[in-house]
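Note that this is a trimmed complex: some chains were dropped, and none of the rest were shifted.
Chain nomenclature is as follows: A and B, assigned in order of appearance, with residue numbering initiated at 1 for each chain independently.
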Amino acid sequence: MPARVTLLTDFGTRDGYVGAVKGVISAGVPGALVDDVSHDLPRGDVSAASYALGRFWRLYPEGTVHVAVVDAGVGTSRRALALEADGRFVVAPDNGVASRVLAETTAWRAVEITRVETPSAVRSGRSSTFHARDVFAPAAVELLLGSALESLGPRVHDPVVVGEPAPVRGDREASGVVIAVDHFGNLLTNIPGAWLGRSVAHVAGRTARAVSTYGEGGPRELVALVGSDGRVELAVRDGSAARQLAVGAGAEVRIVSPAG
Amino acid sequence: MPARVTLLTDFGTRDGYVGAVKGVISAGVPGALVDDVSHDLPRGDVSAASYALGRFWRLYPEGTVHVAVVDAGVGTSRRALALEADGRFVVAPDNGVASRVLAETTAWRAVEITRVETPSAVRSGRSSTFHARDVFAPAAVELLLGSALESLGPRVHDPVVVGEPAPVRGDREASGVVIAVDHFGNLLTNIPGAWLGRSVAHVAGRTARAVSTYGEGGPRELVALVGSDGRVELAVRDGSAARQLAVGAGAEVRIVSPAG
């Protein structure tokens, strides 16, 4: 099984920081396959990182190491985390980036990364500001080389989790919130897709009928459908629902079943 | 021969959708080498996707699978296509994304993708909105594993092709149009480079002398030259021709040979 790593950061690519992380991984595991997921996350947006990671972490095969670094508090006392979940690994700051992973499985173990060495090629020595290069990448290398999770440091039983509001279900009605806006301007909610049926969705004073695919909408029509994560999503065909409605994360969404 | 896939989409990277596609490919073919080409295409711009794909599909070795997903009509009745062209594979919606590939070779066969299974790791089940993860990536996996094209579904003899206006050649004059503007603001035309010679190009009321390289232009001079695709291109040294002339795709270009 070839060693595979994914990278998810808010570093941008211009400065070469991503190159430094990849260099450390390649030096440690010369045949490692490194997949970029994103380096374009909103700066310090732990919640966006958690959602993005939630979309792909388990689609990768067991043994994959996901490096996810979005960090408002680099150099503060937040822990550096390594965790194994359903046979995949995640290395990330302990600030909630792994929340969705932890919510999606009970088969996880976590440790605080305290025992990795900064590569000697880092001439300036271990930096207190660039943990991706000096802590997370070396930890990923260790895991790819087959080290046990526990060899990286002591067990952590209480990783930071950023909760998500729970949707509420009534008799003929349910309500939830927009939890993210995607690249296409689709409004992603926390309402389970199974609740949608033939309901009408209400958001920002607008209504949206339930359809099966974007394409069923008329031109610029706001529609509600079950998105690829299995939750209710609001979309505008060939347009941006977020822009058309001028709403974002946090907006309330209500779905109402037809009478009878 | 290692399995190699390229990805060309308009997904952006922030949401983790690209990660999901890569995860499915890695789970199916653990050693697959996955090359990003772009995830930054203009949303739903089939023509831009076709041009971009035209620039690289045949430079890759035989056996490469190009996954190109730009799709205004996801979930509508448009077919999902897999094609083999000159020994390379393309999987893409049947909406014109493969137009340039089809224009550049007669050695192609196409099928509609009807027989792939959505990976079991996709917990929400097959989505009608995320074909890249649930249809195109699994099709790419099948091809990388050596399945025959025909095993994916029935033959298609009439894939959708987005045509391109033909340039017109007169005696001392030829005319065409700008078909694309690149990242540098260069205006790419449909006029064959062989026609340029020592002509003067006319566009948007401006004239441009023919040169061999960008560097021959004076500072901010508009020049015409044979671009890397073998066609006439208009460029401004250290600047953007598109911005300087305020023109884009569709603008008329005329080239006139010197008298005598």
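As a convention for this text, contacts are C-beta pairs under 8 Å (C-beta built on N, C-alpha and C of every residue); 3 or more make two chains touch, one makes a residue touch a chain.
Quantities reported herein were computed from a predicted structural model and do not represent experimental measurements.
**Student:** Please state the number of copies in the whole complex; 2 are the ones shown in place.
**Tutor:** Copy number for the complete assembly, per this file: 3.
In this text, only the chains that are shown with their structure count from here on.
**Student:** From the C-alpha centre of subunit A to that of subunit B, how far is it in Å?
**Tutor:** Distance between chain centres, rounded to whole Å: 30 Å.
**Student:** Flag every residue of subunit A that touches subunit B in the complex, lowest number first.
**Tutor:** Residues 1-2, 4, 6, 8, 33, 35-42, 48, 51-61, 64, 180, 182-184, 193, 212-216, 225-230, 233, 238.
**Student:** For the complex, which residues does subunit B have touching subunit A?
**Tutor:** Per the stated touch rule, the residues are 11-20, 22-24, 26-27, 30-34, 36, 43-44, 72-77, 119, 121-125, 127-130, 133-134.
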